[in-house]
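All remarks here apply to the structure that follows.
The chains shown are only part of the set, and none of them has been moved.
Naming follows writing order (A and B), and every chain is counted from residue 1.
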Amino acid sequence: MVSLASMSTSTLHKGVNVPKISRKCYSEFMSCSNLICKQSSVLSKVKPVSYDLSKSQFFLTKNPVDWEQTQKNLQCHSLSTERRCSFSIGEKFQLDDVIEGQQFDRDILNAIFEVARGMEKVEKNSPESQILKGYIMATLFYEPSTRTRLSFESAMKRLGGEVLTTENAREFSSAAKGETLEDTIRTVEGYSDIIVMRHFESGAARKAAATASIPIINAGDGPGEHPTQDDIKDYLTSKGVKWSESTNLMEVASECDVVYQTRIQRERFGERVDLYEEARGKYIVDRKVLDVMQKHAVVMHPLPRLDEITVEVDSDPRAAYFRQAKNGLYIRMALLKLLLVGW
Amino acid sequence: MVSLASMSTSTLHKGVNVPKISRKCYSEFMSCSNLICKQSSVLSKVKPVSYDLSKSQFFLTKNPVDWEQTQKNLQCHSLSTERRCSFSIGEKFQLDDVIEGQQFDRDILNAIFEVARGMEKVEKNSPESQILKGYIMATLFYEPSTRTRLSFESAMKRLGGEVLTTENAREFSSAAKGETLEDTIRTVEGYSDIIVMRHFESGAARKAAATASIPIINAGDGPGEHPTQDDIKDYLTSKGVKWSESTNLMEVASECDVVYQTRIQRERFGERVDLYEEARGKYIVDRKVLDVMQKHAVVMHPLPRLDEITVEVDSDPRAAYFRQAKNGLYIRMALLKLLLVGW
């Protein structure tokens, strides 16, 4: 789920009164973030990788109209964040489906994080590990995404639930015979209590949710919701967020609280391997970057990672990307709980 | 499982003393059916879609010898049904394998339906939801059929059982190295308590059952058991069932209790797309057909459906096809229970 994978990486805020006991996993992301630096993927359709928690979010993608022009846009961005917190733990909300990032405001995200913190503490064979006993989740994946699927399935099983899996629904299922998504959903909802869906078409999750009488979680539906770099700039400006662009990674890294690195996606370059090679080597987070980073800052990455972060960074306590993946599990556990049994 | 998918759609009988409380799901199919109308798929190897419960069943398929001749055979059939009921709930039977429709007589089918009715009432975390705890079902699919597989797996899990899954046994397993089906079965029976099998070769399920010391459920084995249209006519005649053919869908629909629509299977037409296009548009169940249908009648379909039933029909209470799919789940739960732990 695009937005979900992102959510787990998006607690880039501050001022939240986090109880000491639950700071263990989230502390990096909870620490005061004034500046953030992220490598801009030069091509369109890059997934959003963080969300607006404190009106300081950024999305960096670019529609490649002109390859030469695009090259110039490969740069490092830093932006300031506000300090604000409005989440009150006592507030409840009703979650019916998880379709897109925009459905969550800061309060809901904080509430989900609060539940996720509880999930970190679920012990094997404790009563909490059985709260979804008897529930069945169907992972209806029209294109494979093993990492995402395993994370959801692990989340479901850690809460005592059961899983029905289809990893290649596009080729294998009735979809190949021309069945509509709505018909498939109507059938699968008879077999399960919640559907985690990944689809190749933009808007598929929303369509499924409109049909289904059970909750739908969007684990990605095509290139949907991926604003261009210009969209983001406009958005940030409209929200009054101060931001700047830079091509000097070292300088920005020294000021940021979070260096959010992403993979340059070769699959977006088609046959222009030369441009890919040029782009991928431009900003590498390595030991030298670590050396200038602040002590409390973290390096994040949605994974998979190629060599845009060197392995020498892995052992540094500021390397947060594997913890980040693990936190995605707790977020998914929280969402499953909220969708199936509520608060 | 061909015959199973069919069974759930085949309670086209009458006179059964159905307890009021269990009429919820089956009532459409339990109501007095005197006439039934079904679109004839013009080509051979179409699966049988209903079974003989009251000696009034029909199978409508046609071996396409002559394409032009075949076209003329695309017609709508109606037939009368007898009223008879011989099932006594107290009767028990021993079920070892589920291989083909012919192994079930009316009494056994009614007994299975009786168990299926109980399955509708299985609540999450009730003792009944754990009757197959500790049992393992292997879904050994030599060709993928996601819908069927998910339905069986959901059935197993709803009764507390576990599942081992192979969706593409043909390509992945030792079969690719030339292992016989018998050897594969002997190995897999060591890992599981029941095997649900789908195979591309006619007779494979029977062969597996002859080898296995655990129950086998046939979830489809190639073009097996698919009588031609002429076979059916002969069969019905030999059973003394009155039947007639018609090319007037509106007329027949107005008289029938059940309009059983099926998909025209494009995959059977090869390169004759023109013939497929001509055939598929011939009988469409739409609002106009609904308008002439009796109030108590139902529209059934084994799914997946393309446009042979228009979506405007879906919201009509007489549209039974999604309930039909859900009922297939209860039938599968019943079969798993009967095969693994008996009555």
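The criterion applied here is as follows: contacts are C-beta pairs under 8 Å (C-beta built on N, C-alpha and C of every residue); 3 or more make two chains touch, one makes a residue touch a chain.
What you are looking at is a predicted structure, and each value in this text was computed from that prediction instead of being measured.
The complex in this file is a homo-oligomer whose displayed part has 2 chains and whose full count of copies is 3.
The working rule: only the chains that are shown with their structure count from here on.
Superposition angle, subunit A onto subunit B, using Cα atoms only: 120 degrees, a multiple of 5 between 0 and 180. Centroids built from CA atoms put subunit B at 42 Å from subunit A.
Those residues of subunit B that touch subunit A in the shared complex are 124-125, 129, 144-147, 150-151, 153-154, 157-158, 165, 167, 263, 266-267, 303-306, 311, 322, 325-326, 329. By the touch criterion given at the top, residues 133-136, 138, 162, 164-169, 171-174, 177-179, 182-184, 186-188, 190-192 of subunit A touch subunit B in their complex.
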